[in-house]
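Below: one structure in structure tokens.
All protein chains but one are shown in place.
Take a look at chain A:
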Amino acid sequence: MGLPTRDEETLIVNEDEVNDIIQRWRNTPEEKLKPEDYQQFKNFGSVCLTEGDGAQLLKFLQDEENRDIVKSMGCVLMTPLVKEVVKKGKSLDHCQASITHLTMTCSPDELMHSLLELIENTDPGDISETILTLLPHLQTVLLSLDDRKAARLGCALSALQQQLSRLPVPYSRQQEEEDEYGLCRCYNALADFTKPFVEEVKRNNGSSVTTSEDEELRTELLKFCMRSLREPLLEAELNRDRKSSLWLFATEIMFTLPAIQESLSELLLFSPLKRSLQTDSSESKESRACLAYLLFVQLITIDSFPAVFSPVFVLQCNMEYINQLLSSKKESHVLKGLALYEKSLENVQDNSLPVSLQDLKSFYSAPQNLRQVLTDCPMQNLRETGLQVLQLFIDKLDSESKHKFFRCMLKTSHHAGVESYIVKNIRNQLEFSMKQGSANKWFLGEELLPLLGLVLSLPQGAETDLLNNMDKIMESLNLLRYLLIRDKDLRSTIVWEELCRIKDEYLKMLRVCISISRGYYAAELKALRQDQKIKAREARGAARSCRLVKSITVKNEKTSNMSPEVQHQVLQSALVTFDLMESLIFRIEEITDEKQKTQS
């Protein structure tokens, strides 16, 4: 028999007493065993392991005479055994063998209970090692369950994923290769873990009768896939050119879904239409967004996706996911959202999206979210990609749609950079329409003037901050100049007097604004220079008299954090900007006069 003895608070002193206890246990039916017995048994086991005597423990467990003890109380040893394996203690192999023995001897219910408890109470530092150790045994136990297998599998997967979500997801190639926290290894092990259950579902598909247990199994596996899509896949950098660990995991998930009879077209295109608002949580949307990304952008299993859907319909369905991703503040999300947006737009014919689509909420929100990325996102690469996607979006709209979109952006973006980009696009549309020849009422007809009204306006009238709005104003002046040069093509299609009226009002207001601004900045500059003179004089005085002089300066409110040299530069460049604007206005007036002369 022989378990080593040791001075412990359990009051065991010598080998004989231990043997007595064991003998007593052998003769005690399970229902008569008390909690103290379980505790003592656990202590015996722990002591063995801390002494490095895993072999002894294994021998005890495998002893036929102890079979009943093991059956009743064996599960309490699970925790110390697994901890020993994770620690990579001395008797690793024996411990593994012990665990295996337990999984074959103890009741599956109790085993499940112990294993789940273990998972849920793992120390953060041991998460991946614990899970990697447990998974094969967990699989064995689950497969041996007679009933409620699906529910138990669900609990297990949920607990496992819960723990794994505490680990940081590697983002760069180097991080993934290092896999410092073991996350990648775990997820791939998890995918293997689920395989026999997936196979079971596949087998059940063939039979004509499906039980509720079969349905439940499918459901739990689906939940697992959806959770995985959200975490870790949505956070990971997945690139088909680099088939990393997490890429392989993504592929596993993508293959599991059809295996459990979940059609991707149903999940992505149709269920959102059927689903009620309650079940469509943002978590579920995130999962499907990742799914859409993996399918359409990374092309995983695209060859089995039906090639019959209209690109506009697919775009419309993807808009929801694009919105979800673009409204996130995480780089990994936004990047995927932009890629999905771009891909979905690419398949649509140029100039084809009708204006009615913009009435759909998701369709309206996506460019707004995009604009947010352009104006607020701190990452330059995302802003650059965002701009490309914006242009692509504009290119796909038909004329009326473009018109409406430009109006909308001019009214809602409140950002000079974005506005100037829109004005540039308007000019391009004009140029394009004129080349076309045939009348396009949106850019070469009666609808042009309302649009121009929005372009040729100052948001705060004469008090508009010209520097803040510089981009838009310069672009609008360029457009104006262009219109005047091409007057021949325009006069027959629009009310020219109306355009001239808008132009005159705008330029008048702009002139006033410039003179006010110029006055202000010139005064600031003068004050700055005087300030500098005083300081210089004082400094010379201080140098002469070797005394510390406190200089009294009136701080410029606007530029208080900048050095005087920089302040000077800022003010000077403001004045130069105003000069630029004025020279452009002057040129416009020149052209107007020239045209008037040739007309009469």
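Quick note on the criterion: a contact is a pair of C-beta atoms (placed from the backbone, for glycine too) under 8 Å apart; a residue touches a chain by one contact, two chains touch by 3 or more; residues count from 1.
Methods note: contacts and distances are computed from a predicted model.
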item: Among "Myosin light chain 1, skeletal muscle isoform", "Histidine-containing phosphotransfer protein", "peptidylprolyl isomerase" or "Tantalus-like domain-containing protein", the UniProt name of the subunit that does not appear here; value: "peptidylprolyl isomerase"
item: Hidden partner chain, touching residue among A:Thr28, A:Asn428, A:Asn478 or A:Thr493; value: A:Thr493
item: Among A:Leu92, A:Leu299 or A:Ala523, residue touching the chain not depicted; value: A:Leu299
item: Residue among A:Leu33, A:Leu357, A:Cys408 or A:Met434 that touches the chain left out of view; value: A:Leu357
item: Touching the absent chain when the full complex is considered, from A:Gly125, A:Pro168, A:Pro196 or A:Gly445; value: A:Gly445
item: Touching residues (missing chain, whole complex) on chain A; value: 202, 205-206, 261, 263, 265, 269-270, 273, 296, 299, 302-303, 305-313, 316, 346-349, 354-357, 359, 400, 438-439, 441, 445-446, 491-496
